[in-house]
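Omission of a single protein chain aside, the complex is shown with its protein chains in their original locations.
Chain lettering (A, B and C) follows the sequence in which the chains are written, and residue indices restart at 1 in each chain.
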Amino acid sequence: MTTTTMAMLDAYPADTVLDKQLLTRIISTCGECAQASTACADADMGEKMAADLVKCAQLNLDCADMCETTARVLTRQTGYDYDMIRAVVQACAQACHISAAECDRHAHMHEHCKVCAEVCHRCENVCNDVLAKLRHADGT
Amino acid sequence: MTTTTMAMLDAYPADTVLDKQLLTRIISTCGECAQASTACADADMGEKMAADLVKCAQLNLDCADMCETTARVLTRQTGYDYDMIRAVVQACAQACHISAAECDRHAHMHEHCKVCAEVCHRCENVCNDVLAKLRHADGT
Amino acid sequence: MTTTTMAMLDAYPADTVLDKQLLTRIISTCGECAQASTACADADMGEKMAADLVKCAQLNLDCADMCETTARVLTRQTGYDYDMIRAVVQACAQACHISAAECDRHAHMHEHCKVCAEVCHRCENVCNDVLAKLRHADGT
Partner (left out) sequence: MTTTTMAMLDAYPADTVLDKQLLTRIISTCGECAQASTACADADMGEKMAADLVKCAQLNLDCADMCETTARVLTRQTGYDYDMIRAVVQACAQACHISAAECDRHAHMHEHCKVCAEVCHRCENVCNDVLAKLRHADGT
């Protein structure tokens, strides 16, 4: 996916607002995190102790939705609006943070929570890298 | 849709964290705004002067994605997390604000932008009502 | 939502391929069904007997995703493609049918499954009305 994302950015008919490496990283990590979170919610429901993992599953679903929205918003170069990107990426960082914290609590018992938590932490970090860049870009 | 949303909240097996009237209002308005924004982006592309409306269409698409995510997150009562809701609703209010401002610029020429702007403004307001309630609810 | 959907179709800068009443009906019913299905999956997880409702919740989530995609595809008038609409609406009718059948099994015990099943059946019917119209429209 990373290769295709980069190829599409290279084929974009104008300059991109953010650095292409960073854009590729946030778009592909959000896609990865959305998929892992959907899978973790599903694995939670497949466990014998599903009832104990209901909160984890629900926060994973929230995180998956927020990551997909973020990947789409960052993919759209035409009509880029700093305030739009900042608002969406902030919410995504927060969603990944909350979902990771819940998965961390079950990581010692469930490998799927461990893998999902790792991806969520990584996605939160990329979001924060983008937010730092945006602060730099518009001088705020 | 409002009637079904309320019926589903009434059938929820526990108390809801937010008032059901307010929840119904934000969920159904986000759904309405997502649909109107998708339609406005499409109508922009169907205009002879599509090239002038590209930015409007793109911000509408961002807004549609953010509203759908918000409707889903607010629909999920199980495992409610104040920080998750707050982050998502803040981003949604901002997305609606930005999309409405762009549609307002074309509202005198395009009825679809006028209708869409009205829904976006209304959705921003409901998001702000929910944010006010959340501040009250957790004493911050 | 229905009023806004119709207003947006009226503001569309060209003729719509399908009748506006029917378009409004499928778009708003898909939106309603997506929301009810998301809510039912959540209510399933909120029940004490959540473990028995896991399959229901998962099929509801599939149905919600399929209905949202269908609402978006039908909303886009520009570049309408009969084969695209037909494929998506057929899958949506099937997803609603399967999700309704599962909810029906729990409708006597859970009001949320009863409400959700009713909406899914209604959505399947609208999809079938659209498919019938499409067969008529292109003479197949």
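As a convention for this text, contacts are C-beta pairs under 8 Å (C-beta built on N, C-alpha and C of every residue); 3 or more make two chains touch, one makes a residue touch a chain.
No experiment lies behind these values; they were computed from the predicted model shown.
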item: Full-complex contact with the absent chain, from B:Thr5, B:Thr24, B:Ser37 or B:Gln58; value: B:Gln58
item: Chain not shown: contacting residue from C:Thr16, C:Thr69 or C:Asn128; value: C:Thr69
item: Contact footprint on subunit A, counting only the chain that is left out; value: 1-2, 4-5, 7-14, 27-28, 31-32, 34-36, 38-40, 42-43, 45-48, 64, 68, 71-72, 75-79, 110-112, 114-116, 119
item: Residues from subunit B at the interface with the omitted partner, ascending; value: 42, 45-46, 50-51, 54, 57-58, 61
item: Absent-chain interface as seen on subunit C, which is shown; value: 54-59, 61-62, 65-66, 68-69, 72-73, 76, 78-79, 81, 83-84, 87-88, 90-91, 94-95, 98
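Please note the rule applied: only the chains that are shown with their structure count from here on.
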item: Copy pair subunit A, subunit C: interface residue numbering same or different (half cut); value: same
item: Per-chain CA centroid nearest to the all-protein CA mean; value: B
item: Computed distance of Cα centres, subunit C from subunit B, in Å; value: 20
item: Overlap residues in subunit B, where contacts from two or more other chains coincide; value: 68, 72, 76, 78-79
